[in-house]
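A single protein chain has been omitted; all remaining protein chains appear in their positions.
Take a look at subunit A:
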């Protein structure tokens, strides 16, 4: 996903001069230019393909490292790795760990965050590109981007100390009046703050700037002729958005959302602080507590001294690695094909 975004991002600075591809200045005499450009060509190709290979190699090596470290612990595991909700590595000779709850908490919190953030990000991006006056849209965009610069520990503390008590009445209302929906049933925590619900809201705020930034850049590059054409047909602003901007930016919007989802899946410290631990298994409710893959690893990181228990956590990391891969692949399938009208 990210490649496509990176390609687009540099051009996005000049939002208006999109139709005319800016001609490169050619002050040099033709023959000298040809020679230097040939050398430049090969150097640049080497650098570019080198970077590409480097990234792929790094990812492959990370995967390999995780696998090598995880295998001995997986062999020594006494519980079913995929279905056991417990994660007990205290006794090196009796490891029993499973990723059921980690997987569920990770997916529930991230998907919930995505559900909250996607519509808001879409609205913000459309507002900035189509509705806001020019003087307002630039500073406004900076403010949204600034959200991405807040350290996650701050989000965590804000989440548990400020947000959690503030949204508890909403949680209570959902739990009492909509408790028949499995998502809002009473979970495995005796409290309604510091749940996956709270964590999801915090994550939504954290991924909002990523989705907004990507979508904004894509929407801003809707070809002017398409917009003009729609206007010429008498389209209202909403119709222009529906007929030109949205179809053009759809894949970028989904790509941005998947980047956001990736951040939510891997978010560590904020989740660790906000979502409270529970002593019983996850019950498929948003009012459950527990650990995500990343927060569990972070919570135990200071105790990594024995290879076998450490390997158990690394195997959890491996699953997160694979999960992120699958999510990205799915996103490509969803967004792919109809790139840019």
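By our rule, a contact is a pair of C-beta atoms (placed from the backbone, for glycine too) under 8 Å apart; a residue touches a chain by one contact, two chains touch by 3 or more; residues count from 1.
Please note the rule applied: contacts and distances are computed from a predicted model.
Going by its UniProt record, the hidden chain of the complex is named "Phosphate-binding protein" among "Phosphate-binding protein", "Chemotaxis protein CheA", "Heme exporter protein B" or "Hydrogenase". Residue A:161 is the one among A:161, A:178 or A:233 that touches the chain not shown. Contact with the omitted chain, checked across A:43, A:56, A:170 or A:277, is made by A:277. Shown as candidates are A:119, A:190 or A:234; the residue that touches the absent chain is A:190.
Even with one chain removed from view, subunit A keeps its contact list with that chain: residues 90, 160-161, 164-165, 189-191, 193-194, 272-273, 276-280, 289, 299-300, 302-303, 305.
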